[in-house]
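Note that one protein chain of the assembly has been removed; the remaining protein chains are unaltered in position.
Chain lettering (A, B and C) follows the sequence in which the chains are written, and residue indices restart at 1 in each chain.
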Amino acid sequence: MRYFPLTDSDREEMRKCLGIKDTRELFSDIPQDKAYYPLDHIPPAVPEDRLLETFKEIAKKNKFSEYLSFLGGGAYRHFIPEVVNHLSGKGEFVTPYTPYQPEVSQGSLQAMFEYQTMMAMLTGMDVSNASLYDGGTAAAEAALLVARKARKKNTILIARNLHPEYIEIIETYLRDLVELKIQYVDFERTTGTVNLEDLNKKVCDDCAGLLFQSPNFFGGVEDSQKISDILHGKDALSVQVVAEAMSLPFLKPAGQMGVDIVVGEAQSFGLPLGYGGPYLGFMTAKKDFVRQMPGRIVGETLDVEGKRGYVLTLSTREQHIKREKATSNICSNEAWCALRAGMYLATMGKTGLLKIAKSNHLNAAYFVKEIKKFPHVTVKYPKNFFNEIVLEINNMTVDDFTAKLEAKGILLGVPLKWFHKDYEKAVLVNFTEVHKKKDIDRLINAIGELK
Amino acid sequence: MRYFPLTDSDREEMRKCLGIKDTRELFSDIPQDKAYYPLDHIPPAVPEDRLLETFKEIAKKNKFSEYLSFLGGGAYRHFIPEVVNHLSGKGEFVTPYTPYQPEVSQGSLQAMFEYQTMMAMLTGMDVSNASLYDGGTAAAEAALLVARKARKKNTILIARNLHPEYIEIIETYLRDLVELKIQYVDFERTTGTVNLEDLNKKVCDDCAGLLFQSPNFFGGVEDSQKISDILHGKDALSVQVVAEAMSLPFLKPAGQMGVDIVVGEAQSFGLPLGYGGPYLGFMTAKKDFVRQMPGRIVGETLDVEGKRGYVLTLSTREQHIKREKATSNICSNEAWCALRAGMYLATMGKTGLLKIAKSNHLNAAYFVKEIKKFPHVTVKYPKNFFNEIVLEINNMTVDDFTAKLEAKGILLGVPLKWFHKDYEKAVLVNFTEVHKKKDIDRLINAIGELK
Amino acid sequence: MNKLPELIFNESKEGKIGYSFSETEFPDDIISLDDQYRRDGQNLEDFPQLSEVEIVRHYTNLSHLNHSVDSGFYPLGSCTMKYNPKINEAIAGWEEFSAHPYAPLKLVQGNLEIMNTLEKWLKDVTGMAGFTLTPAAGAHGEFTGIKIIRAHLAAKGNPRKIILIPDSAHGTNPASAHFSGYEVKEIPSNENGILDVASLEAHLNEDVAALMMTNPNTLGVFERNIVEISQALHKNGSLLYMDGANMNAFMGIVKPGDLGVDVLHLNLHKTFSTPHGGGGPGSGPVGVTEELLPHLPVPVISKQGDLYHAAYFNKGLGRVKNFYGNFLIMVRALVYLMSIGKENLRKVAEDAVLNANYIRKNLENDLDLPYKFKSLHEVVFSDKGLNVKTLDIAKRLLDFGIHPFTVYFPLIVHGAMMIEPTETESKETLDIFIRTMKTILKEAAEDPAKLQNAPYSTPVRRLDEVLAARQLALKWEKKQE
Partner (left out) sequence: MNKLPELIFNESKEGKIGYSFSETEFPDDIISLDDQYRRDGQNLEDFPQLSEVEIVRHYTNLSHLNHSVDSGFYPLGSCTMKYNPKINEAIAGWEEFSAHPYAPLKLVQGNLEIMNTLEKWLKDVTGMAGFTLTPAAGAHGEFTGIKIIRAHLAAKGNPRKIILIPDSAHGTNPASAHFSGYEVKEIPSNENGILDVASLEAHLNEDVAALMMTNPNTLGVFERNIVEISQALHKNGSLLYMDGANMNAFMGIVKPGDLGVDVLHLNLHKTFSTPHGGGGPGSGPVGVTEELLPHLPVPVISKQGDLYHAAYFNKGLGRVKNFYGNFLIMVRALVYLMSIGKENLRKVAEDAVLNANYIRKNLENDLDLPYKFKSLHEVVFSDKGLNVKTLDIAKRLLDFGIHPFTVYFPLIVHGAMMIEPTETESKETLDIFIRTMKTILKEAAEDPAKLQNAPYSTPVRRLDEVLAARQLALKWEKKQE
């Protein structure tokens, strides 16, 4: 077997050195009635040639890539420059562990430090950690962070127009923490954005903070400033969740709108759809929060000769030091994804990023403008979106409508009835820079044909 | 443009430094009436996203990979382990020049030295060069080498059952070298192998040597020993050409059969079919010939501290020193292909290589054994082949026969009428380890259905 | 030749372009966003601007500063730094697998098949009744697993309050238990480094929800009382959680399910050869017994007739992660398992354990071995009796091109050196390591300062971690002119 460098004679020699006859003796602590169970039900080894064939067969059963897709809702197809694939695929980046020995890990560490800087710039925040699992768990970690920071306050407000999966995850994370309560803040049915009145009503002395999403789950941009002002009025924290990181270069940075913490999903920065993972949770915050942050953080320092270098820092927050008192249980997270995001951001650069982000919006805006001509569909919130909109189907069920488009090779979007019973008629439609005008026109025409 | 690191302000600054206003001034030596011709007919730049689309469209026009192919004839589909792709794709191997500065090229140089060693082992020869363009040009270089070595002798014998393209290339190379003559040695129509009588007849005092191929173009193994004996009897050199390097581990090494020089095509060692290139010419020889060899050669040496290292050596053979008196005009050749071959050979290792080579033969042997049951086809030379055989079609034209198989998704092989008018009815059919029993059975059944 | 590359911000220059993408086909005037929400490049003034070749060089040169499994021995204990096969990476990179997670299920049957098959494999090698593949890493698996236990106990009427954890446990165990809403109680291991039933029983009461036990534990020792421990727990109405991060020690040798384990997590990025990526992404599937199946989080994948199905909503525990988890990591793990197969499954553990014991045997006269029970996949020495510290030896190893062992963990060992070679190391490599260790120990005896000032030949020398924590320079700042 090519993955085993020991030869039979090595094994023999080593057994001799250990004074044993059979390697099995090394396992004698294991209940012998249970050890060395029969392996009959396990399939035999597949050699590399047949492995490739087998997986090609499996790959063929996936038909998704044959469709023109407008699916979004927290997972976005964006262009990835080939340099990112090439460079991030280098074995030297793929195969090290978490950089516990910084002297031989400066490659990963410096790249993470650069990533942290770019994420801080994009969100307008002071500090960034080096990654979290994904957007949903990052939001949950933010809820916990807010609770920790607020100490005596035990209510976490969650905007109802947060990504429904994120809400589910936050609920799972908080459910058993008896001292914490979740309260939901509603959104306006007319705009899809946070209902500020409801927020004003719900924000109370016990409120640690609010998690709201912008662009929200319906694609709409929230007034982070107003929201933050309301929260700060009650000494509560403002946490903006971002499920579509590509919005960051286009929208006013959270840091300039009173937000205290930004968390979310950065899959859009150089990670493939990957059927949902691995993705990249991120968290940036005002300086104040750094000692309460979860996850790795890289800091700059000097070596004994005064040379600049990077290390994991503030590890007293972490589980291996603080154990149950740590800021999070996280150990391995998504370092390589953050590396890729850093590569992606550096490659697109300031110019590319601003252009791409804008073209996401323009593509959506074009659709919104053009689709008006059809009375059988309605864009529910036709203003202040980023790259995603809610389309209501007026002349048939969503299932029928999407099935008909599917038959034309088009995946219209995510049916909102999966998540919200009030949205039986609605589909979340996403546009990114990978859509060309001709693709959007194809969609518009296909919709037109379903009158 | 992402490939230009100069910014407009850099350009401006640099022009200032040079005291010019317009970069065009740097081109003032160029006839100004012809310079800066209009570029209207040149297509505009294609951005990376559309580039991928465009080439995907082009790729779709290739249908070859949908067929079960038994094409060979000098280009062979063999399995390539993924490690070879991964490692050879490292930028550090792909992007250096010929290792003119050995102190910063030990990676490439050591890999070449290892390649040389393995090729020498495989052919049973003393020395190997570091690559030539391909099998055909390597054969031509060998013809020239033989002529150089033999000095006063001016006739080069070429076996008629050499790969027809190799013969064409040798002819092109030798045509204008007035002092050199080519004489052809015929092959036996009954066995496909070199006609030893004819060889005996043709070998003369003016004969510098013979180039024969084994396995020959029809797939048959030659008696290199007998051939070499005849040649040596007249003080002529024996040059064995190998178009299918995968035969090397399976067949008795040329070095043990009296052969002086081995040249050929090593594409089979880790290079994809690539529509014919880049491939890998190789040349190994007895020690005597090393100073007359073409191409780069790597040798071991020491640095000033006594540390082992590798350098290009014997460069006094080469064009940059000897100019028109060099052993060849070759400068860049196929270093990266040799690197891949070395990786391939090391990965397959002794065990893998012997097994794979044998399974090539067994696959062909199985076909030969099974196909006997059909009277409408005949294996022309059913003994002493390696992985390729000549199949004669008795019941219809080759064109009809192959077209009918093509309609069943099978490419039977290379029609020999392309090359030899005596072989109107014949097809060269190749089997490698990538064919499974089920593939060969499919071919046999399909042939059976064409009764 | 290896110079430290500049920070990318210092290499940046206004006007350089590293990307290439089609220009938008639409004019700005269709922008549909109020001005107050628009960004005009604020905070992005110093965002990197480099050409492609500069990007390539930047990261190529950074890559050369890393020690990695691809470049050398990496016996980091508890981390199972085995070789990460290239074929796994290649297949996981195929475009066909990279579908949208909300794609209609009939268009992603291949992906569902992969998850279903991997689940089957994991059940086969652990003896558990079912798995969730969703957790993103080991710690996430722990959290999920403890949550499952809580949900189960709660469903039975009382979630209880306490999770017992041996003092040798990985820090993620108490942290995960805590974040699952439990109080953590540490229990001491015995003089052999394992848990004995008596000391466990002393801690058992009706508040105890479960024991989280790493097996083999972080000393590399098999918890030989596991069956009795499980029985004691079950008698108390408590459950046994097994941290399976060290499954490499006995994959194919014994099934945790046969030992009375109720819940476990595996680290695909350890035992199942998926790469560590400099700190993730990983994948931490959780396996459970039959009775806990209803509490697995969504999504739950099943085969119904010829079609694969995913129950995506409103089941069991709810959701612990977006979408299906780290799917492309699962692809790698499945490729690995298929490559390994029946013939080799057991050899993974056998060679890993043989290698660890070989190191132990060859260094046990040179270093203090605090716990003397049989080692499985790793061996833990202590710096007791030496005139240098564990860290000094670790740093000195760097000069020999070897990545150090895990230092100062487990906490119960003074100056722990935790060495896990894995099965993908050759005897030659082990011999070099052993010889190097002896050389270093000799140096330590003769000239401790040599170790205390090490490393010497790394891209940077010993780094000041205290300074890093004090000055907290966590991002690049533009130098003020």
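Some points to look at:
We adopt the following convention: a contact is a pair of C-beta atoms (placed from the backbone, for glycine too) under 8 Å apart; a residue touches a chain by one contact, two chains touch by 3 or more.
In this text, all values refer to a predicted model and were calculated from it rather than measured experimentally.
Contacts of the undisplayed chain with visible chains (whole complex): A, B, C. Residue-wise, the contact with the chain that is not shown comes from B:L314, picked out of B:L314, B:M396 or B:A446. When the omitted chain is restored, the residue from A:R24, A:K61, A:H86 or A:K286 that touches it is A:H86. Checked against the hidden chain, the listed residues B:E406, B:E424 or B:E449 yield one contact partner: B:E406. Residues of chain A that touch the chain left out of view are 1-5, 7-10, 47-50, 81-83, 85-87, 91-92, 104. Seen from chain C, the chain kept out of the figure touches residues 1-3, 11, 13, 16, 20, 51-54, 56-57, 60-61, 64, 67-72, 83, 85-86, 339, 398, 401, 424-426, 428, 457-459.
Heads up, the rule we're going with is that only the chains that are shown with their structure count from here on.
Each of residues 48-49, 81-82, 86, 91 in chain B touches at least two other chains. In chain C, the residues touching two or more other chains are 16-23, 50, 52, 56, 60, 87, 89.
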